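Removed from the display is one protein chain of the complex; every other protein chain stays in position.
Chain IDs A, B and C follow the sequence of writing; residue 1 opens each chain.
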Amino acid sequence: MADLSVKVAGVDFNSPLIAASGTFGFGHEYSNFYDLSNLGGISCKGITLKKRLGNPPPRIAETPSGILNAVGLQNPGVDHFIEKDLPWLKKQGTVIIANIAGNTQEEYGQMAEKLSDTDIDMIELNISCPNVKSGGVAFGTSCESVANITKYVRDHCKKPLIVKLSPNVTDIAEIAKSAEANGADAISMINTLTGMRIDINTGRPIIKNNTGGMSGPAIFPVAVRMVWQTANAVKIPIIGMGGISKWQDAIEMLMAGATALQIGTCMFTDPYAPIKINEGIAEFMDKNGIKSLSEITGSVKPW
Amino acid sequence: MADLSVKVAGVDFNSPLIAASGTFGFGHEYSNFYDLSNLGGISCKGITLKKRLGNPPPRIAETPSGILNAVGLQNPGVDHFIEKDLPWLKKQGTVIIANIAGNTQEEYGQMAEKLSDTDIDMIELNISCPNVKSGGVAFGTSCESVANITKYVRDHCKKPLIVKLSPNVTDIAEIAKSAEANGADAISMINTLTGMRIDINTGRPIIKNNTGGMSGPAIFPVAVRMVWQTANAVKIPIIGMGGISKWQDAIEMLMAGATALQIGTCMFTDPYAPIKINEGIAEFMDKNGIKSLSEITGSVKPW
Amino acid sequence: MMSYDAQKFKVIKNEEIATGIFDMWVENSELSVLAKPGQFAHILVPGKVLRRPISICDADKSCLRLVYQVKGEGTEILSKVKVGEELDILAPLGNGFDINPEKRYCFIGGGIGVPPMLYASKQKEKPVVITGFRNKDLVILQSDFRKDNCELYLTTDDGSAGEKAFVTDVLKRKLDEIDEVCACGPMPMLRAISEICNENNVPCQVSLEERMGCGIGACLVCACEVKRNGTNDYVHVCKDGPVFDSKEVVF
Partner (left out) sequence: MMSYDAQKFKVIKNEEIATGIFDMWVENSELSVLAKPGQFAHILVPGKVLRRPISICDADKSCLRLVYQVKGEGTEILSKVKVGEELDILAPLGNGFDINPEKRYCFIGGGIGVPPMLYASKQKEKPVVITGFRNKDLVILQSDFRKDNCELYLTTDDGSAGEKAFVTDVLKRKLDEIDEVCACGPMPMLRAISEICNENNVPCQVSLEERMGCGIGACLVCACEVKRNGTNDYVHVCKDGPVFDSKEVVF
């Protein structure tokens, strides 16, 4: 079978598919379906300094070819994660990425420091969560704030640092450049597009948070476009995501410029999606005589 | 049957459904399917000062529950429109809106002046077209540029002025406020979300323009969210659009804050969509004892 | 560990049994035998991104029975699936009812909450079963319960079938004869049942609904507020439930 390994910011992944933060919890549940080493890595549920209850339900709605969610970063807090979840995760034979979110710069810094003293493989800076009141996406929507937070966390972080970008911006390539210039080792993109659904029978938003983050196949073309624009603007590797649900999407996202991929929503549709996507990628490589995924990354030939 | 009329910026529409610019040409073709007075109005294909050939094909691609297009404003120019198309359109018993796009502020102004001397009903300022090299979306992505162009055109325009907003921005409500403060009589939103698809067999973008504008059901939740945010920020009426494909969507968009609606892509799927959507709206109104669509506009009750 | 593609079920029946309510039997002997009362099936409706959770109404060695009401687009599509087609279903999921062999039970179902009570009631000899519906057009599964030889009560809000009463009216009459209640149905009904049980010191298990993503506990979307050790917390319907101790639930 084809060699599916990729390297991002010095870290080796045995497959390009990483479980997207928030869709895979801390891995326990999906380990009932398959060996987690089938995944290149796991980006854990977004964690905060202190335990968070998250938003009241309903937290999810369906949309044409997509979903909206507003979980609101429910998580047990960074200390619990380090003590209870990380040790088990590290035994699963896959790269473990901590996805962190803070209310303040200092909180991000504190978490990065705590995690730097563990054997976590990478840290993903979530400055793009649209579903929390303070912090969240606010850090991710201007070049200046992205520059500040990236620099600050970089100074408190000894691990490879991924900055995860929000698509709810006018010029994502500029934002990526800010992250790159201030110490990001990689970019991951895209987080969810903010959306809303209303139940016309009750006149109420379906999601209690009113708005939610859109993910799934519907957003795929936006993600491909943004990855392409960003790949043309930065030199650091990009972990592409947003709506990937089949192997063809994976190839397309790599062609647009991604070095590795994350998948989330497609696992709600089919928990075995990562296995099937990997098989499809391998077949495509074999059929086209492609030895390494790096040959595909960024290979799109624009007109 | 329920009263489907709405009023936007002093103009009366006998139905809330307006054909979205670029999807309906100048109406001739669809008049083979039904009387155009079934529509509340027609926003004509975007016109420019001089004739434009538009982009080379392919100009369209399919995406999950949506499409990408990059027609690039192919049109015969404003003079041809006024002379050849407008007279016929004005006889169709429906509101006629000119959608104008320019390379420079002056071009917009010249077109507005020419159209002000005709019996066109309204002018829609297209500052959000993502598929042309100069002008286009550039005018629509910062508050300052929106303020400038709106003010300039306002000074050259004697017709009710609609400003059409791009969703490819960080804060659409702020942009709407700029348009309102500078003389817009109404907002129409959203134009297409920029996206990209790649043919993995050729490694080429499917659309010759590389990127295209995404429309159709996939973008509906983003449109609803943006209309809701904007309705909370401005007092002028909003013409809501983006992915409406069934009567339920129409009600939802009205609840979010729209006074009238535009529909585009859904007519590619079903040319009779406007007829069916109007029927559904009327039934909903009858069933719920709603006398006027103004009762529905903005009636969402956020949590 | 489940295996790749193990979740294929063959539809062997899919019929309307009351206005807008369908009775579907799906076959997969490997997974059906594992089903416990109160668990649910997470059904992939062709063309949809999210699966639909439906309670297991009954199960035998080879099949699951799922009784569902057409509500929106997903169940509409489901109702058109033909016998012989395959469905992708994750099942059985969640924790079911905890049924003690020593105790006397009352199983209460309201509306589309009635189906899971069938499989549950089969775990006991001649249990009390109370079923409530809005009106006669929505009455389902009566002959199944009767076949099962239970003490069956039928109520409707308008008296168009059975007794004109709420399930709680019947419950109050039977309190002396039972040790525990298992209930599924609309929230107001569950709240009322729970209050009666609490007042009378009768343990009560309720099966809850919440919109779901993964269905297995990973995405945290199906949150349900509970009070445990004096503090409120969110647990998850798909993994921690759908059955909860009614005392914990913040209604």
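Just so we're on the same page, a contact is a pair of C-beta atoms (placed from the backbone, for glycine too) under 8 Å apart; a residue touches a chain by one contact, two chains touch by 3 or more.
On a predicted model such as this, the values are computed, not experimentally measured, just so you know.
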Counting contacts across the entire complex, name the shown chains the missing chain touches. B
Based on the whole complex, identify which of B:Ile47, B:Ile67 or B:Ala223 touches the chain you can't see. B:Ile67
Contact residue for the chain not shown (choose from B:Gly77, B:Gly203 or B:Pro271): B:Pro271
Given B:Phe33, B:Trp88 or B:Trp303, the one touching the chain that is not displayed: B:Phe33
Had the left-out chain been drawn, it would touch chain B at residues 22-25, 28-35, 45, 53-62, 65-67, 69, 71, 74, 216-217, 265, 267-272, 275
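By our rule, only the chains that are shown with their structure count from here on.
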Distance-to-centre winner among chains (Cα means, whole assembly as reference): A
Mind checking the centre-to-centre distance between chain A and chain C? Centres are C-alpha means, answer in whole Å. 35
Per the C-alpha means, the centres of chain A and chain B lie apart by a whole-Å value of 33
Just the number, please: Cα centre separation of chain B and chain C in whole Å. 46
Specify, in ascending order, the residues of chain A that touch 2 or more different other chains. 65-66, 216-217
Which chain C residues touch at least two other chains? none
